[in-house]
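Encoded as structure tokens, here's the structure I'll be asking about.
Up next, chain A:
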Amino acid sequence: MMEITLNHYLVLSTILFAIGLVGVMRRKNLLMLFFATEILLNSVNIAFAAISHFYGDLTGQMFAFFVIAIAASEVAVGLGLLIVWHKRHGNIDLDTMSTMRG
Partner candidate 1 sequence: MFDHILSILIFFPALAGLFGFVIQKDSVRAYGVAVAAIEFALSLWLWYAFDANVSGMQFMEFLPLVPAFGINYILGVDGVSLFIIILASFFTMIGIASLSDTKNEKNMIITLLFLQMTMVGVFAALDAIVFYIFWELSLVPMLYIIGAWGGPLRIYASVKFFLYTFAGSLVMLVGMLFMAYYFYQATGTWSFAILDWYRLILPETFQLWLFVAFFIGFAIKVPMFPFHTWLPYAHGQAPTIGSVILAAILLKMGTYAFIRFSLPMFPDASVFFMFPIAVIAIIMIIYTAMVAYAQEDIKQVVAYSSISHMGVIILGTFALNVEGITGSVFLMIAHGVVSGALFLLVGVIYDRRHTKMMSEFGGLAQVMPRYATVFGLMLMASVGLPLTINFVGEFLSLLGFYKQSHILTLLAGVAIIVGAIYMLAAYKRMFFGNVTNEKNKNLPDVNTREWLALIPLAIITVWLGVYPKPVLEPINNSVESIVQLMHEKSITAEAKERIPNLIKDAEAATSAQEAH
Partner candidate 2 sequence: MLEPINVSLESLNLMTLAPMLIPIIGALLIITIDIIKGGLHKTLYVGLSLLFLLMDFGALLDASGVFAQNGTVMGVFDVMMIDGLAILSQFIIVGASMLFIPLALTHKRFHEFSYPEFFALFLFMIAGFQFMVATDNLILVFVGLETSSLALYTLIAMHNRDKSFEAAVKYFTMGALAAGFYSFGAMIFYALTGSVEINQIASVLTANKFEDMGFVLVAVVFMLASFGFKLSLVPFHTWAPDVYEGASAAMAGFMSIVPKIAAFIVVMRLFEFLVNSGVVWLEIVIYAFVVVTMTAANIWALIQTDVKRMLAYSSVSHAGFVMAAVLIGTTQANSALFLYWALFTFTNLGSFSMLWISRQKHLPAYQSSDHSYDKFAGMIQTAPMAAVIMAVFMLSLAGIPPFALFWGKIYMISSAVNADYKVLALIMALNSAIAGYYYLKLIVYMFMREPIVGSNGHVYVANATLSLKTIIGFAAIGTIFALIAVNPLLEFITSFVHASGF
């Protein structure tokens, strides 16, 4: 219990990932939905760092680093899309976004 093993981190990471998934499913506000996707990526980062630590291998940190970069880029593009949408529609509600269906 007191010995923190890799598994602890993995469990934590998975729990956070699950929280992220819940957010993704639950959120109707697009901005807040994006928050949830950030959680997803971050939860994985913890695991990568932990694995890297416990294996004494740097690759995990590398991966985490790139994941951060990716997350950042996604924010930029995502926000850009939201802004365009908001300019046209005055909202960022996901439910208004269903002109295409079937």
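The criterion applied here is as follows: a residue touches a chain if its C-beta (ideal position, glycine included) is under 8 Å from a C-beta of that chain, and two chains touch if they have at least 3 such contacts; residues count from 1.
These made the cut because all candidates are chains of the complex that A comes from, given by their letters.
Being a predicted model, the structure only gives us computed values, none of them experimental.
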Among 1 or 2, touch partner of chain A in the complex: 2
Residues of chain A that touch candidate 2 when the two form their complex: 6, 10, 13, 17, 20, 24, 30, 33-34, 37, 40-41, 43-44, 47-48, 51, 55, 57, 59-60, 62-63, 66-67, 69-70, 73-74, 77-78, 80-82, 84-85, 88-89, 97-102
